[in-house]
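The structure's right below; bear with me while I get my questions together.
One protein chain omitted, others in place.
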Amino acid sequence: GYPLALIGGPCVIESEEFTLKMATEIAKVCDRLGISFIFKSSFDKANRTSVDSFRGQNLEAGLKILQRVKTEVGVPVLTDIHESYQAAIAAEVVDVLQIPAFLCRQTDLLVAAAATGKTVNVKKGQFLAPWDMKHVVRKLESAGTQRILLTERGTSFGYNTLVVDFRSLPQMREFGYPIVFDATHSVQMPGGQGNKSGGQRQFVPYLARAATAIGIDALFMEIHENPDTAPSDGPNMIPLAHLETVLKQVLSIRNGLEVAPTVCFS
Amino acid sequence: GYPLALIGGPCVIESEEFTLKMATEIAKVCDRLGISFIFKSSFDKANRTSVDSFRGQNLEAGLKILQRVKTEVGVPVLTDIHESYQAAIAAEVVDVLQIPAFLCRQTDLLVAAAATGKTVNVKKGQFLAPWDMKHVVRKLESAGTQRILLTERGTSFGYNTLVVDFRSLPQMREFGYPIVFDATHSVQMPGGQGNKSGGQRQFVPYLARAATAIGIDALFMEIHENPDTAPSDGPNMIPLAHLETVLKQVLSIRNGLEVAPTVCFS
Amino acid sequence: GYPLALIGGPCVIESEEFTLKMATEIAKVCDRLGISFIFKSSFDKANRTSVDSFRGQNLEAGLKILQRVKTEVGVPVLTDIHESYQAAIAAEVVDVLQIPAFLCRQTDLLVAAAATGKTVNVKKGQFLAPWDMKHVVRKLESAGTQRILLTERGTSFGYNTLVVDFRSLPQMREFGYPIVFDATHSVQMPGGQGNKSGGQRQFVPYLARAATAIGIDALFMEIHENPDTAPSDGPNMIPLAHLETVLKQVLSIRNGLEVAPTVCFS
Partner (left out) sequence: GYPLALIGGPCVIESEEFTLKMATEIAKVCDRLGISFIFKSSFDKANRTSVDSFRGQNLEAGLKILQRVKTEVGVPVLTDIHESYQAAIAAEVVDVLQIPAFLCRQTDLLVAAAATGKTVNVKKGQFLAPWDMKHVVRKLESAGTQRILLTERGTSFGYNTLVVDFRSLPQMREFGYPIVFDATHSVQMPGGQGNKSGGQRQFVPYLARAATAIGIDALFMEIHENPDTAPSDGPNMIPLAHLETVLKQVLSIRNGLEVAPTVCFS
């Protein structure tokens, strides 16, 4: 069978030292388990619930840190962009440009990302049906790229709540590109803590296992040494200390999946 | 690890001969795979979309057929009841009384079912939060039973659509009773075909695998020799010919789950 | 224009004295405003969230009280039924039999209600698309009645929350029967207070005005002298002392609606 990849890291770039340390530690775990690793961290949290929240480093400083991760830890890096002018700048450093879920239909942003030639990972909007991601794919393809990843991260379900419709994984797979499951933002409770988003970290291992049993190419998880003090997405990041256990579960499921014959009917 | 059970059968009791044949065939598959089997079929589809739809045998005729399944095939049987007077009558034959999702908050029905001493399987209402099933459990317990099963079968998501929130499985497990995942009705599209409900049979294996990876005690699937001609729930029943393959996948996942160490944090 | 009716009263039949007093007081308000009045109260809250909640009088005692309302206050009365055997019994007293939303697809209950010859008011299920109410209507019609009312009372929207899709009013009107808007249960928060349902009484006047502006035949509101101490649905009942003001708003809107020319395009 094909290998599973992890896209992971702390939600936002905090200090240079901390970022390098986290990348190093996660890389070690992935090495031990034989999992490919792409380091993820955001230079800017452009859509925080509250204007008073920490937004991260600026673009230039953030990219400098990501370059060090790339060079010193030796892993590919991913970051998300929010306006089209950032695509070319970020592409000088990162291997994967990520389009946030709220922005998945912004044509200029998609086209600018595609034009860099880098892989583009688009998160399915919380407001979007899985089958409507085909139009997103078409926008990227018509801008000249086929280096595309599609990520499920939950769908609006009433207020302050997301639900994962796992049918979206096989549905999006039909577009012909690798499928990622974001176990961190799928358990987010948007705005659910007054002036910031809440989360349900305890369900991350369950949903990661479920997605693996359905069939994914990469698992996206945000990971932090101490999530409870993290400046962003703390409630839904998992602690670094538990990463290896979670990944072992996922690999066990995946091995089970690989020995099972497939079944297909409609 | 503990064994997985299958609750399965054709949606509704058709002819006596057909019902016995289906029970026999499913029992053979379960025997081969070492899965416990509870035969399910409804004597009455009391809440069909349209008044013109086939509703099944009457109570007396239906129970007579279920008694033959029990005696001749040698498996426990389950059926659903819709009004409280049916509980004691059905309990003379069946091993498990099932409370339909729409009726999961009807106190008289729950109390009557509990009073029979039989196991009661309650399906979580499409309109109910998983945590609110604790009140359903309390109603049953206060009526004197602890022989309780709780089933996830999807939650209302816009019109004519259900979504499974897989967080409900660990959430309902906290009430202390075995958890069932109904892979058939979870892919139902209520009213989605005009005067009957539609379904997405093709997603049954995916969701069954996902539920298994999360951890369930029993899998509920409706199975038919020829779903496309079945009088009820045809679009979401799986063909008998594919049952063994689907169950093998589920068992592979379950074996993977069992070798994985658990992880628990909050 | 055609007149507006009020279906109203305290959620559940408490004491005989209190029920008569409430009916008398609400009737006075409706008389002053020229609004037709149908008294509503339940003899049994069969689907309370918790088994420990007050369920009301039994059927016999409840009907005796409703008979006194009918005779002494001189208004028609409505109550809801939960199992088919109750239809004929309740029909000896009440003018309108109401089918609760959870039970709107139970064929036996609908047929038993229709068979009484009384008017049947069906609440659209929280899990049902407005267009699928046509099958409910067909079940009643095929049981021989055309004395039908259809009520909107909110649709499941995530967990513990309902939302009113006001498009349902013109959509259900197309079936040819009078349309009722239930402003009380539309602001219910099912299970939202742990072991009972919460509610948002403050939005009742807003939604009642909105429904009136769209066009309804009757407004359903639960009304209590002191909602905060009521045994059921307290958080969403309005205080008797405010009833006249709310109804005056509604009538002002209705008058505005009646002078406006209609517009219809598709």
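Note that the chains take the letters A, B and C in the order they are written out, and that residue 1 is the start of every chain.
In the analysis below, a residue touches a chain if its C-beta (ideal position, glycine included) is under 8 Å from a C-beta of that chain, and two chains touch if they have at least 3 such contacts.
Keep in mind that this is a model prediction, so the values were computed, not measured.
> Give the residue, chosen from A:D31, A:D132, A:E174 or A:D228, that touches the chain omitted from the document.
A:D132
> Of B:F157, B:F181, B:Y206 or B:F220, which sits in contact with the chain we cannot see?
B:F157
> Which is it among C:V120, C:I148 or C:V164 that touches the chain not included here?
Considering all chains, including the one not shown, the answer is C:V164.
> Can you name the residues of chain A that touch the chain not displayed here?
46-52, 55, 82-85, 102-103, 105-108, 125-129, 131-132, 135, 138-139, 142-143, 155-156, 159-160, 190-191, 195
> Which residue numbers on chain B touch the omitted chain?
The missing chain touches chain B at positions 157-159, 161.
> For chain C, which residues reach the chain that was dropped from this view?
155, 157, 163-167, 169-170, 187, 200-203, 205-207, 209-215, 238-239, 242, 245-246, 248-249, 252-257, 259-266
The rule we apply is simple: only the chains that are shown with their structure count from here on.
> Please name the chain that ends up farthest from chain C once chain centres are defined by their CA atoms averaged.
With centres defined by C-alpha atoms, farthest from chain C sits A.
> Taking each chain's centre as its mean C-alpha position, how far apart are chain A and chain C in Å?
48
> Pull out every residue in chain B that's touching 2 or more other chains.
Residue numbers touching two or more other chains: 155.
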